[in-house]
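Here it is, the structure in full.
One protein chain is absent from this view; the other protein chains keep their places.
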Amino acid sequence: MIPVESESSTKNGIKVIYVAKENILPFLKEKKEEGFDTLLMISGVDYKDHLEVLYHLLSSKNNTRIIVKTKTDGEVDSVTSLWKGADWHERETWDLVGIKFKNHPNLKRILLAEGWVGHPLRKDYPMDKKQYVNLADDGEDTVSFDRGEGY
Amino acid sequence: MSDSILVTSLDEALKWGTGKSLWPFTFGLACCAIEMMSAMGSDYDWARFGSDVFRDSPRHSDLMIVSGTVTKKMAPRIRRLYDQMAFPKFVISMGACASAGGPYVRGYSVVDGVDQVVPVDVYVYGCPPRPEALIQALKMLQDRIVAGRVKH
Partner (left out) sequence: MMGRIQFPSTGGRGTDMEDKVIEVNFGPQHPSTHGVLRIKVKLDGEIIVDAQPVIGYLHRNAEKLAEMGAYPKGMIYIDRLDYVAALNMELGYVLAVENLMDVQVPERALWIRQMMVELNREASHLIWLGTHGLDMGMLTPFFYCFRERERILRIFDEITGSRLLYNYFAIGGVYSDITPKAIDMIKEWTEDFGTKLEEIQSILGKSYIYVSRTKGVGTLSAEDVLSYGVTGPMQRASGIKRDLRKDSPYLFYDKVNFDVPYRTEGDVYARFLVRIEEMRQSIKIVKQVLEKLPQGDFYNKKYSKPMLVRLKATGESYVPTESPKGEFGIHLIGDGSSIPYRVRIRSPSFANLSSIPTMLKGYKIADLTAAVSSIDPVFGEVDR
């Protein structure tokens, strides 16, 4: 048994479990073996003083769901070894919230152009500082703060 | 004297022909594209107005309908597609997003207006514009082509 830090629940009764960040991979593995076979999503929340990663798990046989949370300062273990679908969700969380996933096979931006500066869903992201994207000849995006040729 | 009359009337005929045989480009971006499809579909049937053949390649088409939000990642690609179209070419900017950023204008990755990317001939307002509005824009564009008041 992996120790649980604390438990609570959402307003409609989905169990929320807090786990220490070192234990997240073994804990989720344990949960997967218990029958939580679907990873619905991974999301990140910026609480200004720390970041949180949320895993929504669903057991399709027992029809139960839990939310596993962990507090971090910007890095957690990747769970791509457990669920293939975690790949995109982790890339998205890295892209928008800026949480690094250790041992992720391909941790690149997914929604924004590669080379974008900053992570927009952080609360301190400067919304008024515009970035401009252009297309290089090899088909890759280029990003700069300078209006120049970009859009 | 007789020369100029001949040239002018040929020009008129060309303009009339261009206006009545616009080939739009199958190019959907976002929600507005669904209304564009409705305009093509059974109820509205915009083939009635001489703009029937939707083309899948930019090289075959002369009307680009920018139907949806232009994001920063997409904008250079829209420019590239526009550059691949053959002259004469026209652009209809459909909806609030394509015209001015729409509800997403405060966002970090949305271009506020496709006019920064390609020259626009007709703007259509609405979020999304009803198919009737798009058809009106098409008629307006045709009138402009016949009158010679277009950008390209």
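As written, the chain order gives the labels A and B, with residue 1 at the start of each chain.
We adopt the following convention: a contact is a pair of C-beta atoms (placed from the backbone, for glycine too) under 8 Å apart; a residue touches a chain by one contact, two chains touch by 3 or more.
On a predicted model such as this, the values are computed, not experimentally measured, just so you know.
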From A:I2, A:A20 or A:M41, residue that would touch the chain that is not displayed: A:M41
Candidate in contact with the missing chain, chosen from B:M74, B:I92 or B:L141: B:M74
Positions on chain B where the hidden chain makes contact: 26-31, 33-35, 37-38, 41-43, 56, 58, 68-69, 71, 73-74, 77, 81, 103-104, 106-110, 127-128, 130
Missing-partner contacts on chain A, residue numbers: 10-12, 14, 16, 37-41, 43, 45, 54, 56, 60, 63, 65, 67, 83-85, 87-89, 92, 96, 109-113, 120-121, 125, 127, 139
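Throughout what follows, only the chains that are shown with their structure count from here on.
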Rounded Å distance between chain A and chain B, as computed from the means of their C-alpha atoms: 39
List of chain A residues in touch with chain B within their complex: 112-113, 120, 125, 127, 130-135, 141, 150-151
Complex interface listing, chain B residues touching chain A: 70, 72-73, 75-77, 79-80, 106, 108-109, 111, 116-117
